[in-house]
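Heads up, one of the protein chains got dropped from this complex, but the rest are sitting where they should.
And then subunit A:
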């Protein structure tokens, strides 16, 4: 059976989805490149999701340089084992590794793929989800980056053979140094991409202080908080919570949009949610055209009353 590479940049939901997507395509080999001692979670996840093999390159200093050292390791492994396809996450790291790999091995590259069949035919959502296209790689083997939330991850436990990969960092891979990593604290709410419920506020929320109301609704429903770009640009809420084309794509069971008009770039990040609810004082706001349930009204009246009713039912 053909060998399929799955590049895992970090353990988590997307890694589980990629491993699930790769299983019908062949024998799955997880490829993990990390600082020594940082790979345990990813290795465990590869076993939980049915990898036959794990190529593990623990390289001291790999995180001190931007992207290229990791791409070099994957390229070497690719040349040695000639896999029939390579799946990578559609993250900035996954795309970087994919791009270098495609150029250095002369294979075609497809990005943000939501499904991949055994013939290498890939499904992509284009124009912010307005159209769905199928594409294929016509030169070489497919190098494909996978979009998060495209399928349900299914565990399938295995005992992968672990292959230790020796690697060093070449001088040419040291052009861009990572001198500092700043991570903002995560808080108690679920991750935006993984939450079953997302409650988002837009410009209509009016201020950073008033975003507390959105947080209260999110907490009452057990969800994550999101924001439109108008809200993040105005400083009402941190940028990392932006939902949309240039923010995060979410696909929860329930999406609540409050004080959001529903611009196409916002819809791009949420329109595949299962149930969409909108609260907006403008009956003509485009968001209502995709809402399963809409309330035309002032969010400062509607949401507090919603909260009271949710509490009353608990």
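FYI, contacts are C-beta pairs under 8 Å (C-beta built on N, C-alpha and C of every residue); 3 or more make two chains touch, one makes a residue touch a chain; residues count from 1.
Here is the rule we use: contacts and distances are computed from a predicted model.
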One chain of this complex is not shown here; going by its UniProt record, which of these names is it: "Alanine racemase N-terminal domain-containing protein", "Electron transfer flavoprotein subunit beta", "YeeE/YedE family protein" or "Deoxyribonuclease HsdR"? "Electron transfer flavoprotein subunit beta"
Identified contact with the non-displayed chain, of A:166, A:180 or A:209: A:180
Extract the touching residues of subunit A with respect to the undisplayed chain. 66-67, 91-92, 95-96, 98-100, 102-104, 106-112, 121, 125-140, 172, 175-184, 186, 197, 220-221, 229, 239-240, 245-246, 248, 253-254, 263-265, 271, 275-277, 279, 283, 288-298, 301-310, 313-314
